[in-house]
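Yeah, one chain of the complex is gone here, protein chain that is, but the others are all in their spots.
For clarity, chains are labelled A, B and C in written order, and residue numbers in each chain start from 1.
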Amino acid sequence: MSKLITRSVQTHALPLLDRFLAVRRQTEALAEPLSLEDQTVQSMPDASPTKWHLAHTTWFFETFLLKPQLSDYRPFDPSYEYLFNSYYEAVGPRHPRPQRGIITRPGVDEVLAYRRHVTEAMVPLIAQSNATDLIELGLHHEQQHQELILMDIKHALSLNPLLSAYAPEPMPATTGAPISWLDFEGGLVEMGHAGESFAFDNEGPRHRIWVDPFALASRLVTCGEYEAFIADGGYRRPGFWLSAGWDCVQQRDWDAPLYWHEDGIFTLGGLRPRRAEEPVCHVSFYEAAAYAKWAGKRLPREAEWEIAAADVALDGNLLEDGLRHPAPADGEGLAQMIGDVWEWTASPYVAYPGFREPAGAIGEYNGKFMANQMVLRGGCAATPRDHIRTTYRNFFPPDARWMFGGIRLAEDLR
Amino acid sequence: MSKLITRSVQTHALPLLDRFLAVRRQTEALAEPLSLEDQTVQSMPDASPTKWHLAHTTWFFETFLLKPQLSDYRPFDPSYEYLFNSYYEAVGPRHPRPQRGIITRPGVDEVLAYRRHVTEAMVPLIAQSNATDLIELGLHHEQQHQELILMDIKHALSLNPLLSAYAPEPMPATTGAPISWLDFEGGLVEMGHAGESFAFDNEGPRHRIWVDPFALASRLVTCGEYEAFIADGGYRRPGFWLSAGWDCVQQRDWDAPLYWHEDGIFTLGGLRPRRAEEPVCHVSFYEAAAYAKWAGKRLPREAEWEIAAADVALDGNLLEDGLRHPAPADGEGLAQMIGDVWEWTASPYVAYPGFREPAGAIGEYNGKFMANQMVLRGGCAATPRDHIRTTYRNFFPPDARWMFGGIRLAEDLR
Amino acid sequence: MSKLITRSVQTHALPLLDRFLAVRRQTEALAEPLSLEDQTVQSMPDASPTKWHLAHTTWFFETFLLKPQLSDYRPFDPSYEYLFNSYYEAVGPRHPRPQRGIITRPGVDEVLAYRRHVTEAMVPLIAQSNATDLIELGLHHEQQHQELILMDIKHALSLNPLLSAYAPEPMPATTGAPISWLDFEGGLVEMGHAGESFAFDNEGPRHRIWVDPFALASRLVTCGEYEAFIADGGYRRPGFWLSAGWDCVQQRDWDAPLYWHEDGIFTLGGLRPRRAEEPVCHVSFYEAAAYAKWAGKRLPREAEWEIAAADVALDGNLLEDGLRHPAPADGEGLAQMIGDVWEWTASPYVAYPGFREPAGAIGEYNGKFMANQMVLRGGCAATPRDHIRTTYRNFFPPDARWMFGGIRLAEDLR
Partner (left out) sequence: MSKLITRSVQTHALPLLDRFLAVRRQTEALAEPLSLEDQTVQSMPDASPTKWHLAHTTWFFETFLLKPQLSDYRPFDPSYEYLFNSYYEAVGPRHPRPQRGIITRPGVDEVLAYRRHVTEAMVPLIAQSNATDLIELGLHHEQQHQELILMDIKHALSLNPLLSAYAPEPMPATTGAPISWLDFEGGLVEMGHAGESFAFDNEGPRHRIWVDPFALASRLVTCGEYEAFIADGGYRRPGFWLSAGWDCVQQRDWDAPLYWHEDGIFTLGGLRPRRAEEPVCHVSFYEAAAYAKWAGKRLPREAEWEIAAADVALDGNLLEDGLRHPAPADGEGLAQMIGDVWEWTASPYVAYPGFREPAGAIGEYNGKFMANQMVLRGGCAATPRDHIRTTYRNFFPPDARWMFGGIRLAEDLR
């Protein structure tokens, strides 16, 4: 599997058509290790079948580009408009999300034919269209679903008592580093995306914000550190927890991160022993916040994270590295900001000052989810390299654990 | 599909080994029209994936015959004991029923290899074993699952907006018959199975019972007749309904049998126009009872049905006919007793006087379900021909609709 | 409390008006030990507030007698038709059952005024009416609710950690008896109510039935005997249980009868030590059936119970005795058939052959509940003395435990 994706591909340096074809190919490559049966199932309402992801990312180009821009475009199958709409109310009714796993037809082969049909129709359109923003959006949308393919199949495989692997997991090259603290002055700063390059609507507008002085941990919290939290009664002592988090602990019998088994951990490579130095992963916001409270620290606010990340290289343990799991830290200074795990922040996901949704169905992309979610930053080991930015705002409900979410600590200065 | 199963096969006239091989083949033939994706999904907790049925019927022979009887038997995969146990507490823990659809591995190919492994290991055992009762039970068990394969995949396909077919549905040869009433004297009679031939434990012991004089309708209630019930406010007037049935009507928004679409009906052949003369099918006990009350009649008790069926030929519209749907009645006298639809009776499913469960896990086969279920009689168009008997007691909860359940009316005499 | 109800009152020997007044007074006497707060709450959807029972039994006379029969009758409050209808669809819409406990107004005082208004209006009607059947039905209906008042408030008080008493519980006079077995020949017998005296519609028609020879235990199963079942893994070993019963055990964490506390038992007299010789009570049908299977016996069918009870005196530990809890057996022969606990039978609650519901709303009294319920026989310590008959068919779902339900064993002869 890791051979299928060449690390050196930096698709955003390529011409748009080449990037389009590369992203489309990468999605299909991610499905290749999976059987037709694997690609069919939905393990929970929040997750989707692999073949649904293959189809929905195709639906996006068909719906927002081919149909509006090509007067003679022939839809591959009219019923797909209903079957593969995710959540766009303005496009029309759609198949209920919790029942995506019941749709056995079209099968994988037919979905791949749908992909070819749309990819081929897009080629001339890309050459002539001036809708490059929408095409860019479609590519970044598809890259989001590349990560979702891995998150979702990991969850499905984890529920099978066989605990079989998606693909072999290579051993990481790094072995861990001690934690240190880096100070930041804060002040009246700017955050958010600006300029010509692509960003999602929710990353802007760039705006001023006051930030008090703070410190950030140099690396992510490790499994070994998290084990100490558990050993100290982390999941038994309500005083560490937000009230809603404590309810989760009790109602769902949480006593460790998702995918932990006694001394083992289930990864996309199957079940293997846990390593003390690897970052803790698949924790909810509630667990991240409880850990931070136990440690006498707090989670960073998203402005703090973004300021700190400003000078960080956009590189790290990402999808193309083929580990598909966070790796121990390495070296000095601020490490692991990009890749490894999405870092929970203390910031609820709300609109930046001056934010306005775009007109039309595309306006539903991000804005309507600005309630009951927390922001995560930095990408993870399943995020495509040219998809991540320091202004990127990922968001999930505070009880979600199936994404690659981890913990970096912060504290107040003075 | 209908060609795959030769109508002339009457497996219970064959030597045991030939019957074993024929039954095993027939199960696999039923799966052949389905894609790997089709065979993977579970559309509701009561239903199971096709490949689970393929595996579980194999598990039955492995667990109850190969493992206890062959000291050198090598299980195909030790994890299957857990994965493919349906409900036998005495065998050990098992995979939760509602999550059968998440098990993508083993895939269909591996399950078929499992089938071959067990079928081959059974061949010498059949030649030498004196456990013919258990082998017979295993064959009848597998035939029950043949019917379940069709019931369950019909439900799954019905939830896909494409409403695609399992296989083409042939046009029935019959065109309907007027209803007439046949009188029965009753009296102190005997019911239940006796003798050497195979029957499930719950069909015996044969015992005496007093039956008052009654009449039975000569044929099943048709779609046309049921439409008149609907047109008369059948689903809007509580006076026809048992209280629990009326709750179902309201909570589940029932306004027609399962699989009805305006003027159409979804069958294993896809969506097609409904025919007035074909039997109504996929109704719950509550609907059957409400229809009977509306019609001024009642449902037959199971003793009545069995007495009336005593002289009926064990033939009708069954699985091997390849219609996979009930057909209009034909000819005179008591018609459609065998095949077409399972006929709801007024009798709750309880033990006959003197009934004792067999010892061991096999004792869980029928006895532990003797609560909250109603008896149905006579087999349906998805029942294998040599599987049905006049003493056969099928049972389902009163709200279940996904089996081929229909209605025959009865009334008191004098 | 026990002084309020004179044991010698045998109301069915009285003239109708005197009985009417006695029954109405008795209902009010049952509410007197309760505070206004006690009378307001509903502890679960199956239970009702005391003041709702006070009002609903009054609504019954107003709806079925005063309104139809007295042209100049002035309803006490028109809104009560909606508020206090229990389940009569033909009467019109009604307040949702699970929300009876939210109705704080009318309060208890206003409900008592409603009772006086209706009682007074009934007096002249009783003198002149020839609807004595309906009046009798209203009285027996009200007596059913007398028992429900005690069942329901017991449940509510049991959920309060204070476990306070409804009223002091007198010490029973009896101290237990050894178990013996009584044989019955069975044969072609008759069962069901016949004759002029009052019975509910579901007790008839009297009809023939064949009964094989059987034996009945001379007394009820005791707490001491049930403790042995628990000690033997009764609630941990699935082999004793019906499948649906085992689901209850696991989902509801059952490990003892309702109202058991370690060595104690909660009764209407509060929490006190359990006595080995007193009958086990507040078990579900599932527990009764599991106990019987553990004991190597079975539950009696309702025909068996009725035959055996034919010569039994209609006396026992009933409401007027003031114990409000089953008492140990006493003496020889067939004991405890009447009173103490309702005895679970092996018989689902279905219509007798020839049963027809009466016309009109009153037809909803019993018939529409003939699904998913089991028959219990013989009355309990909360049943009014002149309310019980040997043909009386009480019915509850197999998982219900808040009624006074207990166990008598039976076995096959030969």
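Note that in this section contacts are C-beta pairs under 8 Å (C-beta built on N, C-alpha and C of every residue); 3 or more make two chains touch, one makes a residue touch a chain.
Small disclaimer: the values here were computed from a predicted structure and weren't measured.
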{"item": "Which displayed chains the unshown chain touches", "value": "A, C"}
{"item": "Options C:T40, C:Q143 or C:N394, residue touching the unrepresented chain", "value": "C:T40"}
{"item": "Among C:V23, C:L66, C:V91 or C:V108, residue touching the chain not depicted", "value": "C:V108"}
{"item": "On subunit A, residues whose C-beta touches the chain left out of the figure", "value": "87, 89-90, 188, 207-210, 212, 238-239, 241-246, 285-286, 346-348, 350-351, 353-354, 368-372, 398, 412"}
{"item": "Where the missing chain touches subunit C, by residue", "value": "35-41, 43, 51, 79, 82-83, 95, 99, 101-108, 156-157, 159-162, 164"}
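Here is the rule we use: only the chains that are shown with their structure count from here on.
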{"item": "Size of the rotation, in steps of 5 degrees, that lays the CA trace of subunit B over subunit C", "value": "180"}
{"item": "Interface numbering overlap (same over half, different under half) for subunit A and subunit B", "value": "same"}
{"item": "Subunit A and subunit C: spacing of chain centres that average the CA atoms, whole Å", "value": "59"}
{"item": "Rounded Å distance, subunit B centre to subunit C centre (Cα mean)", "value": "38"}
{"item": "Sequence positions of subunit C contacting 2 or more other chains", "value": "none"}
